[in-house]
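Shown next, in structure tokens, is the structure this report addresses.
Of the protein chains in this complex, one is absent; all others appear in place.
Just so it is clear, A, B and C label the chains in written order, and each chain counts residues from 1 on its own.
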Amino acid sequence: MREPEVDSAANPPSERNLNYWEYIRVEELLALQRGFDDDESKVSNDEALFIVVHQIYELWFKLILRELTTARDLFRQNPVPDMAMSSVVRSFKRVVAIFEQATAHFRVMETLTTRDFLGFRDRLIPASGFQSAQLREIEILLGLEDDLRIPIGREGSYKEALKAADGSESSATRRVEARIAGGPSLKRVIYDWLSRTPIDGPSGADGVDRFLASYIDAHRAEAHDRMARAQQQAMTPADEGRLRERYEAETAVAAAFLLGNDDPSADEATRARLRRVRAALVFLESYRELPRLAWPREVVDATIEMEQSMLIWRQRHARMVERVIGRRTGTGGSAGVDYLDQTALRYRIFSDMWAVRTLLLRQPSVPELVHPDDYRFKVED
Amino acid sequence: MREPEVDSAANPPSERNLNYWEYIRVEELLALQRGFDDDESKVSNDEALFIVVHQIYELWFKLILRELTTARDLFRQNPVPDMAMSSVVRSFKRVVAIFEQATAHFRVMETLTTRDFLGFRDRLIPASGFQSAQLREIEILLGLEDDLRIPIGREGSYKEALKAADGSESSATRRVEARIAGGPSLKRVIYDWLSRTPIDGPSGADGVDRFLASYIDAHRAEAHDRMARAQQQAMTPADEGRLRERYEAETAVAAAFLLGNDDPSADEATRARLRRVRAALVFLESYRELPRLAWPREVVDATIEMEQSMLIWRQRHARMVERVIGRRTGTGGSAGVDYLDQTALRYRIFSDMWAVRTLLLRQPSVPELVHPDDYRFKVED
Amino acid sequence: MREPEVDSAANPPSERNLNYWEYIRVEELLALQRGFDDDESKVSNDEALFIVVHQIYELWFKLILRELTTARDLFRQNPVPDMAMSSVVRSFKRVVAIFEQATAHFRVMETLTTRDFLGFRDRLIPASGFQSAQLREIEILLGLEDDLRIPIGREGSYKEALKAADGSESSATRRVEARIAGGPSLKRVIYDWLSRTPIDGPSGADGVDRFLASYIDAHRAEAHDRMARAQQQAMTPADEGRLRERYEAETAVAAAFLLGNDDPSADEATRARLRRVRAALVFLESYRELPRLAWPREVVDATIEMEQSMLIWRQRHARMVERVIGRRTGTGGSAGVDYLDQTALRYRIFSDMWAVRTLLLRQPSVPELVHPDDYRFKVED
Partner (left out) sequence: MREPEVDSAANPPSERNLNYWEYIRVEELLALQRGFDDDESKVSNDEALFIVVHQIYELWFKLILRELTTARDLFRQNPVPDMAMSSVVRSFKRVVAIFEQATAHFRVMETLTTRDFLGFRDRLIPASGFQSAQLREIEILLGLEDDLRIPIGREGSYKEALKAADGSESSATRRVEARIAGGPSLKRVIYDWLSRTPIDGPSGADGVDRFLASYIDAHRAEAHDRMARAQQQAMTPADEGRLRERYEAETAVAAAFLLGNDDPSADEATRARLRRVRAALVFLESYRELPRLAWPREVVDATIEMEQSMLIWRQRHARMVERVIGRRTGTGGSAGVDYLDQTALRYRIFSDMWAVRTLLLRQPSVPELVHPDDYRFKVED
């Protein structure tokens, strides 16, 4: 950002001596593309591109980790200060903006042809973008559950892939271990905060249960209504029966989810927590227009948008690898592409936020609130 | 790019020890955001963003300089090997892809509010993005004429702005001086190559003159035709006269341009060169469909696209600065925004390529070639 | 959006018969690309592209007009309901998203070469994208002042350009006149709302004046502080004098702007209104972190973002026209490109929002509020 009109004489001596290139550390930065032989003259334009794009990814990842850590620390408080919410939304939007850049970078990578890439690929082995410690840190900080992780080739655990060649600790494993030890995940603190949301009145288990009961009733009523209309069209008793079964199943699944009964192995404390989290999500989405819910709702929206931006990046990554390296159709090779595609399909961190969308009601169907005035405010008064 | 299926045992020992993070130099890279006090703990997320985005610009600029240098060296040859042309087009397309990334990055910068930015702006002075030596190098390597440059505040010359605070040489001035001394500009070598293009037959001044004469005739005929139709509509003798004047002026301007007579101060050698360059450009655009002209035409198209991508980047830069720092309407402040907007309006490197577009003819109007077969070839035969 | 799992039997007869292609009116839509001769077989792919891209612009413009009208109607109320604010922000963000699409479309247009375009250009005259009534309506609805408008060629007024060829009314002029008659502009209603913002206490002229006085003091103090530091560096008494003049001028300009004294021709009522609007803008930006100011602040941010997105679209438009039609450097032709570039530089609707950015203070310098508690609220309580 250029500011030529500002008077450079207006600064204390210590600062006057720091020029743009010193502040940005341009010379050190531009000396980090020396490749395998520590000799940039042996690095082709194509390999320089490869190195630089990966360096740019690491720089973006660093910013993402900073924003996520700040957001986590704000949401770790109890109660979360109201001023924190717009700040967290801004952090998440920044992360979204960065993932969008990162997604677009694959186009630059695709200016490499397969043959260009083969020219230096062999020397890259076993160095692989999969060894990005910071990407693993982002997943850990967000709260990706370990049991969702898709195993990678022979290494098994993602941590194995980060070890030094002789199996010892590396800077990458140290980063990841420090992140794991560095505090709760965003998912954890956001779910904690959601579980404290006052639902139509003072917070407490009773209010949650009352709200869920009335919401499940409303869900059943909406489903029943649609079923009744459908049955007018149904030709045969068999059709009628099939329709009834279907709507009943839909209602039962929604109720089980909202009441935390969808995982039979969960203990009661876990279920109670899930109930509160899910009730809060349904509540925030259903009464979006209440002024006091506006910021919490923005937090949820921004969280979804942030996770989505990462999924879009993963899928675009798969398409780039497929384009440059290819896919042998039908022979099941190409584990790299498949792995990347599978992470996009299976990795969902804020899974309850995604699931809640499937059981929301049309605005006229949501239960009426008992205490709507608790959620209003005025600026002009 | 991940390659988990590859067997890491398949590499000689020297290479096995280089992991991704060593190859990419992750640790050194992530240690370059320590700000003014050489202490990252004092750097806010907002300032880290500012530093990183500028570092990313410098990394992209490095790749651009590499591609432009390679392209310049290929076109420096006489004759330019035919294999070079698709290679240069690929380089230019890569530069376009990079400028598009760089343009999109301003959105990330715009996640800074004015107040966020003010929080660390004062310490930035006099460090300014304007001090990017590599951006100046790109302009020099492309061939931006010094007399087009818009002066910057008090410094006058752009080179002044790159000096150390005490007026001595800096790494930035050294970079720029080395670039100036490092060989001809892309504009120079591309114009040299254009001036050698065989125009409808063996290359030579005669062929050029003959082609230009017939093209100017065709241009006059097309203009005359449009004038005749227009005069049928003209109500009054005055309208008729005005129309005639207008079409005659248009034809005269086109002819003067094509014949290199538009700059009265130019000497005959300069004019002869301009004639050849402009004849080549008109020729390539007018007979685009001839197979043998396809690659030269792609070179011209990619050159225009590359310059355009830089102009779009400049204007988007102006909009980002205006958004974050503002513009005091009417009081003439905000020299930074105006400077950036003016560079986009005035800086044109390949000005003849832009100008030629205004006098191209519809396909049925272009003169017929004498030697069209010289420009054909067959793949399937 | 596909919903294959839904049971089509569940709908009343009247709706069952409406398929996607009927709902979207696909057949009518795909019959609107028949060109000049009302015969699509005479329309080339290039011309079809030209027609379709312009149709897509008109479709997007329609959505923009709907959102802006809704936002205008919400802000026309007094007081503006607090629930309206997040709704207006969503409308503005949607407009931003649409302008971003529209900006990207120029790339599709650029797949036309100059010669492709010349193939059908002559028949387009006088039809020109400049005759888009909806684009004029957007400017009118936003509140572009007529005296800022840049005259277009011979027509003079933009309304002339929309008349039928024989100078009579057209559907385009009717649209524009209806828009002008259709109610106040967004600028008008947003400024009205800003002028009612309670500034550090109950709204009223006294509070505004008190706040502006303390803000101007803080501005002077910050400038003085920077001057003092600068003078320590100043070498000569002349430098010292020059610096003092400069900082005093800066402070005076800021004070005149805030007090509405920058336009000597304005009457006192106008100045009073400007004072209130500008005080509100400075207030919202300076205390961004106060929860109750968060939505008003989002409205201002989204307004700026929306205007910026339109400016970016204008400049990208200029670059597309220059690329396809060219620019005759130095001969001053190419009025089309220049016109488009000038609109981006001169058209600013929410000019006070842009101007305020230049006189904001660093967070530690802003005056302390007397009534900060008026601007807080809690969600968790």
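The definition used in the following text is that contacts are C-beta pairs under 8 Å (C-beta built on N, C-alpha and C of every residue); 3 or more make two chains touch, one makes a residue touch a chain.
As the structure is a prediction and not an experimental result, all values here were calculated from the model.
Q: Could you tell which one of B:145, B:239 or B:263 touches the chain left off the display?
A: Once the missing chain is taken into account, the touching residue is B:239.
Q: Among A:78, A:113 or A:270, exactly one should touch the missing chain; which is it?
A: If we include the chain that is not displayed, A:113 is the one touching it.
Q: Return the single residue from B:213, B:230 or B:272 that touches the missing chain.
A: B:230
Q: Of C:29, C:205 or C:370, which residue touches the hidden chain?
A: Looking across C:29, C:205 or C:370, the contact with the absent chain belongs to C:29.
Q: Spell out the interface residues on chain C facing the chain that's missing from view.
A: Contacting residues on chain C, toward the hidden partner: 1-6, 8, 10-11, 15-30, 32-33, 35-36, 45, 48-52, 54-56, 58-60, 62-63, 66-67, 70, 90-91, 93-94, 97-98, 100-101, 104-105, 107-109, 111, 117, 121-134, 152-155, 161, 164-165, 170-172, 320-321, 324-325, 333, 335-336, 339-340.
Q: Can you list where chain A touches the absent chain?
A: 113-115, 118-119, 122, 226, 253, 257, 262, 285-286, 288, 301, 304-305, 308, 311-312, 315-316, 319, 322-331, 333-334, 341, 344-345, 348, 351, 354-363
Q: Spell out, residue by residue, where the missing chain touches chain B.
A: For chain B, the residues touching the absent chain are 7, 9-13, 16, 79-80, 82-83, 85-87, 193, 196-198, 203, 226-227, 229-230, 232-234, 239, 243, 246, 289-296, 298, 376-381.
Assume only the chains that are shown with their structure count from here on.
Q: With chain centres taken as the means of their Cα atoms, state the distance from chain A to chain C in Å.
A: 32
Q: Suppose each chain is reduced to the average of its Cα coordinates; what separation in Å results between chain B and chain C?
A: From the centre of chain B to the centre of chain C is 30 Å.
Q: Please compute the C-alpha centroid of chain A, do the same for chain B, then give the distance between them in whole Å.
A: Here the centre of chain B sits 38 Å away from the centre of chain A.
Q: Hey, what residues on chain A touch two or more of the other chains?
A: Answer for chain A, listing residues that touch two or more other chains: 10-11, 16.
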